[in-house]
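One protein chain is absent from this view; the other protein chains keep their places.
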Amino acid sequence: MAVETDLKIELGKQGVFVTTVSEIYNWGRKNSVWPMQFGLACCAIEMIATTMARYDLARFGAEVFRPSPRQADLMIISGTITKKMAPQVVRLYNQMAEPKYVIAMGACAISGGPFKQGYNVLKGIDRYIPVDVHIPGCPPRPEALIHAFMTLQAKIDAQPLTGADRPRHLDAEAQGLFPVPEQGAHDLEPPVNRLVWPLPAPVTASKSGENCG
Amino acid sequence: MSAAAFKTYRPPVMEVSEEGDELLEVAMGPHHPSTHGVFRMDVALDGERVVKLKPVFGYLHRNHEKIAEKASYLAAMPYTDRLDYFCSLTNNWAYALAVEKLAGLEVPERAEYIRVITAELTRIQNHASAIGFLMQEMGASGTPLMYAFREREKILDLFEELTGSRMMCNYMRFGGCRVELPSGWLDKVKTVVAGLPKFIDEMENLLTGNEILMARSQGVGILKPDLAVNAGVTGVMLRSTGVNYDIRKVDHYGIYDRFKFRVPLGDHGDIYDRYMLRVLEMRESVEILKQALKDVPGGPIMDPKSKIRGFRPKPGEAYGRIEAPKGELGFYLISDGSGNPYRYRVRPPSLINLTILEDMCLGQNVADVVLIFGSVDIVLGEVDR
Partner (left out) sequence: MKTAEEILGIIQAALPDAGVALVPNPSPSAQHSLLVAPASAVAVASFLRDDPELALDYCSNATGVDWPGKEISEKVKVTKLVEGVETIVEETVKRVEPGYLEAVYHLYSVKHAHREVAGPVVLRMRTGNRADQVQLPSLTPVWRSAEFQEREIFDLFGIVFVGHPDLRRILMWDEFEDHPMRRDYVDPDDYEYEPTPHDEVLKRADIHKAEANV
């Protein structure tokens, strides 16, 4: 239950500041998201450029990039995930402490990108771990990454503290660890985690090839 | 400063007996704050000293060669951007050179000048970034990298105006360049080039005489010239050992013969030599740029004989190579007369420069392994393709 804006302004003129617990809780969380220093490929260079002087990401709260997954809140998957690397990515995600978020940066992290026809390329990291924000581009410009970061902040801001939509770290039953795939003889086993990446709902009696809309 | 004025400081090596001591095996990577991407080194340590080191890669193997076999010659050009993702324009040039050798195409003069200008700008921003990353691993967390990226952003602005993209430029074509220079672009390049000597001076003032840099990098990671040549090492790594081999001077490709520039060589083959070489090569690139910008001729930018669509070179094979900022980048193409290459091979300088990583690191402290690896200046996109 939020406070009405007019009441807020009136009280503010008197020197009284009112808010709700969820607002201030989320305000603190969204303005101090620390990414993990995890660059895979070309998108990593744009990520580094985003933290440099021109497109400073630190002013959004991403002050330091922590190399250790235990100390990071956000994993920016920047670059192509290969099947050789995929188990390590899932392991790193498991090692991050809740609350944790994932931005899939670039076409390769979303769906395999230009290297989709690859025997060693994982066609998107959302096959194994849940992704919060997808940002397309090859590579996405630093402004696009900042937009992704702001979208994530808006998403964190909108999370209620109670109820069915509450985030994972406030839910004792929620699953935060995801199974790590094994490297088999020809492919990863399992090739996809169906709980995270379900098939679309069955289509009844329509022409094959009609997938959009 | 002359070489004699530098003080070399090495801490005394501890005598550690290797009998009965267990070796500690550490996997450094694939996720490590200091690796240049997803790269793993399996290191066996005796205390702090490295006894064995095996590099493991393939974590970014995106089967670029297989994709190029299914795609046409032109469609493989954007994939070459993503090999050494710092230097996309030199990758494009190497591939275009190999195809031009295969098909017998000639490049008009204006396109050659544009190629040299963009390649030297790429070399400058690559060397600046390499020094920045090396300093970051040495502990100067971020500040030299910020200086390097400040200049890099200026150069990327130029690339964006010319090609439409900051990093993945996809600009060279077989027989020339893709698009004509926008008006005023050359003046902007001249402005940027005029500011570069001041940036290099600023960097040298802060770094070259720095005690920490000298103590940590002089005498560390020494490479001998015979081993370097036999192991196929090229680029700054080879010239730091004293071997005079720069493909711009050896192969006389492009129009590099028209420009006067020197090739800096190192004496000791250690990390400090490689750092100094990168700084000196940046200065030489500025010299080349000044000469090239003076007289860019007019004319076409594409060979009129070359076909963009339906490009089918005659059967045969060709190997073309250039002096990329990381070393010798070569492309080996076999054509069977159709529109797709039969075999498309990238000769990656970063992979071959890693052959002697173990040799350079044996006997050093584990903290120096990270520096030695940083001084090789690799990019995983090229190692794994």
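The chains carry the letters A and B, assigned in the order they are written, with residues numbered from 1 in each.
Going forward, a residue touches a chain if its C-beta (ideal position, glycine included) is under 8 Å from a C-beta of that chain, and two chains touch if they have at least 3 such contacts.
Since we're looking at a predicted model, the values are computed, not measured.
S.K.: Could you tell me which shown chains are touched by the chain that is not displayed?
M.R.: A, B
S.K.: Check the options B:Asp84, B:Asp270, B:Glu328 or B:Glu382 and report the residue that touches the missing chain.
M.R.: Here the residue in touch with the unshown chain is B:Glu328.
S.K.: Touching the left-out chain: which of B:Ile212, B:Val250, B:Ile308 or B:Leu362?
M.R.: B:Val250
S.K.: From the list B:Val116, B:Cys169, B:Ile200 or B:Ala318, pick the residue that touches the absent chain.
M.R.: Selected residue, touching the omitted chain: B:Ala318.
S.K.: Touching residues of subunit A against the unshown chain: what are they?
M.R.: Residues 83-84, 117, 119-120, 123, 183-187, 191-192, 199-200, 202-203, 208-209, 211-212 of subunit A touch the chain that is not shown.
S.K.: Touching the absent chain: which residues on subunit B qualify?
M.R.: Looking at subunit B, the ones touching the missing chain are residues 57-58, 61, 63, 65-66, 101-104, 227, 229-233, 243-245, 249-252, 313-319, 321, 328, 330, 332, 334-335, 342-343, 345, 347, 351-352, 354-356, 384.
Basically, only the chains that are shown with their structure count from here on.
S.K.: Could you tell me the distance, in whole angstrom, between the mean C-alpha positions of subunit A and subunit B?
M.R.: Those two chain centres are 32 Å apart.
S.K.: Which residues of subunit B touch subunit A once you look at their complex with the stated criterion?
M.R.: My answer: residues 30-33, 37-38, 58-64, 66-67, 70, 78-79, 82, 85-86, 145-146, 149-150, 152-153, 166-168, 380-381, 384.
S.K.: Quick check: in the complex, which residue numbers of subunit A touch subunit B?
M.R.: 37-42, 44-46, 48-49, 52-54, 67, 79-80, 82, 84-85, 88, 92, 114-115, 117-121, 138-139, 141
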